Structure formats: C-alpha cells, structure tokens
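Below is one structure, written out as structure tokens; the observations come after it.
Excluded from the complex is one protein chain; the other protein chains are retained at their positions.
On to chain A.
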C-alpha cells in the first residue's frame, strides 16, 4: 500500500502524461493550427484521464481509477507515438521512429483495456465473479499477442509509417507474427463481445439503481465497439461516418462512466460546491474529524435522547444512507430518516449498535465502513450515558412511587383509623382506656412518619454529616455492627449528592445484608484516599453469586455512583459473606 500523498502524485502524473501525450500527438500529426477534427480528438481524449485521476485521487483504494488512468495513458502515449512517426517521417529508421512505433503500438492495449477490462471491472475494480478470471486472462493473453503482432510486423504500421515496422521480422517468422497478431485481435474482440453480452444480461437481471448504472456501461461499451467497427473493420472513409465512429469510440466509455459515477453516485464521489468562494469539490463526504468537530459542541449540552437522535442523523448524512438507527441495549431505537428497506450495514457501538439502511445511491464502500466504525465510538458513549440517565430516572420514579405508596397506604390510613376512633369516642362518650388507645395509635403514626421522612432524606445526614448519619443508621440495626470513619472524613462535609449517594448505598447494602443474607455482624468503613471517598460494607451473611443474582437496589446505586463519576463493586460468594465497595471522586 503506497502512502496517500504518493498515490495522489502518481495519479496526477499519470493523468498529465495522458493529457500531454494526446495533445502533443495531435499537434504533431497536423501541425498548428490544428483542424477542428484534431481539437475534437484532443478534447475527447481528455475525458478519460480526467475521470481516472478523479477516481484514483479520491478513492486510491479502488483499482478502477488506476485502470482508467492506465487506459488513458495508453491512448495518450499512442497518440504521441503516431505524432512522432509522422514528424520523423524521413524515410529512414531513426531512434525516434523506433520510439514512435513503440508508443503507437500502445493503441492495442488501449483498445483491449477499454473493451474488456474497463467494462469488466466496472464499477468497483473487481470482477463480477471469480468465473470471469478466465475471460480476464484470455483477454490479457490475446491483447499481448495482438500487441506483439503489431510490434513485430514488418509491414507498415497503421499505414502511417511508410518505412514499415522498424522492429519487424522478415522471413518465415513474418507469417507467424501476422497470424499471432490477427488471432490476438480477433480473440480480444471476441472477449469484448462476451463482456458486452454479459453486461446486457446483467442489466436485464438487475433492478433499480444498479440497472440504471449497468445500462450506462452497456451503452458505453456498445458505442465504443460499434465505433471501432465503423472506423476500422469496415474501413469507412466517408468523413461523416468516420467522425461518428471516432466520437463514439473515444467518447462513449468515458461518458458512460462519468454518468454512472456522478449521476448515480456510484463510486461515492459527490460533486458539489463548498464554501462561499464557489470552490468546486468532487467529494462532499465529511471526514470523521469534520463530523465530530461539527457534532461535539452541541452534544455536550443535549439530553441523552437528543444526543442519540443527532448521532443517528450524522451517521445517516455521513453515509448517505436512507435511514440510520441507533439501538440501545434495552431495545430502544432512535431512527433518523424514514425506515424503508432492511439494514445493510450494522456495527456494534458500546452496549448498543448502529444500523444503516440502503444507501441513497450505490453500495456501501470500505470508506463507509471505516467512517461508521469511527462514529461508533461517540455513539457508544452516548448510548452508555443515555442508558445510565434512563435507569437513574426510572430508579427515581420507582423511589417516588414507593414513598407515595408508603404515605397513602401507611401513615394516611393510620390517621384515617385515628379519625374513625375519635369519631367513635365522640359518638359513644369514650372512656379513658379508649382515649389511651387512640393516643398510642397517634404516637405510632408519628413514629412511622418519622421513619418515612428519614427514608426520603434523613435529617441527621443534612445536620450532622455522613459519619454521624451512618453511625445513627447502624445503631438502629438488630445485629452487631461497627462503623469506622477516618478522622479526616469525620470533620469534613461533602456535596449533598455525594453524601446522599454514599448514605443510601450503605443503607441498601445493610438492608440486603439483613434481608437476604441474614448476617449476624456488619462492618462499615468510610475513608478518603487519593481524592476518592470510599465506603465499604462487609457482612458475614450467606453471600450470593454476583454472576447469577441481581440486586436491583444495588444496580440503581451503582448508576447513582456512576453519575457522580464513581463506581460500585460487589465481592460475594455462597457462604462467604458480602463486601460492597462504593467510591466517589471528591474535590478539595
């Protein structure tokens, strides 16, 4: 693989050789001023190198651009050779004549390439199938035979050089050479007809965009072969017919390829105007860097859902897909564009994936895949934060529902019962025993209310800080428990969200230890080290297998920690007790 810079240089050089060769050859053939016919030839001969250069420059990985350039070089150098032969027509074989003959003979590979290889490798620089390798090899051999035949023929070359072939073989070999050349030419033409036939068949079989593209190439090949028959085989000398033949011979193929490339966006090269200075560009596809720098500022502030929407939109634009969808791990899908047709390209992105529908035109290329893989990184991050945000919101909602239920079905009902009791006492003139009972009910209600409020946010946490709240929480447990707090942490206060997250993590871990693990002893440690506030809750209970069991409460708390830039891990095993560790970064 050559470097991109040298590939571009090579492409430009090859195009320049083709253009200069054709122009110089045409000028030498007729001298200045050139008749209109020579101008027309030169103009037509420019098409192919321009096209080849464009494709090779924008898509150096695609063989097709290089094939077009090689074909164009054969044409340009061939024309130069013809020019040289005419200029050096002194009747004697001089070195320049030999050079002229060598160059002029390149018309043979030009025809061979443009009849067989250019249509055969259309559009992506690959054969339609492996079976076509036979045809490609046959054509290669036939073209070489024809070329050798032309080079080694002793008679006049293209009727131009009156001295005959300077490299010509005379004697018995002459016949062999002539046969070789003729056979090669015939075989080349035959393979070209086979290629044309297959193009027709493929066009008829295909549908939609592919059909339109193939139709152009079929017409182009038919045109060029027809043009050749007109000019060479029937040896028509009528100038109008010759003109028609020449135009179709040279122009049909480049026109067909240009139409396929630009009109149907075949090689994914778009033509457009960029910037305020009407700077014509042949590839409007944004690079990964451009895309990301365009997206980044807006993404920071966007809501997770909106982020995903924008990223899906960016993927769709970048790949020119009819639709693009970002799917989250929980199955949520964000689609940009209208979802028609099955996904053609899918890549994983973090815990989710990106899917792309059919391209607006053409097929997905290697560049598309690379671009998509690059976009999968920010999409993956967005998916992760969207999932986290959704789980946090869900956890909050669940918590609010739990509190609402506790109020409606707990404390509120107790007060209703109290009211009923009071009404009963009023209606019956209640005695002191009844009133004492009602007082106890009221006290119980107050206790429950206090407990409920502590569950929402314990006042000792806001008043006394984390250490005191944890000690208070553990002092009310029915099992032996110890709380170790670093002296430094004891006197320090942390942001509300940090203290809340740590407190409720311990609260949940302790509740699990009592409820699920039936622990008999608990140990809580709170420490500050390396800018991290870390808490650890260890119990001597039954333990569980973290691989199979899921503690929903802990998942919610892990999310809460993650949202603060921290984390949570659980070490446990059947019969080994459980150790929950959570940490949050704190800043001085």
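Heads up, the rule we're going with is that a contact is a pair of C-beta atoms (placed from the backbone, for glycine too) under 8 Å apart; a residue touches a chain by one contact, two chains touch by 3 or more; residues count from 1.
The definition used in the following text is that contacts and distances are computed from a predicted model.
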item	value
"DNA-binding NarL/FixJ family response regulator", "Aspartate carbamoyltransferase catalytic subunit", "ATPase" or "Phosphoribosyl transferase" - which is the UniProt name of the missing chain	"DNA-binding NarL/FixJ family response regulator"
Residue among A:170, A:293, A:413 or A:482 touching the omitted chain	A:413
Sole contact to the chain not displayed, among A:290, A:397, A:423 or A:497	A:423
Those residues of chain A which, in the complete complex, touch the missing chain	408-409, 412-414, 416-417, 419-424, 427-428, 441
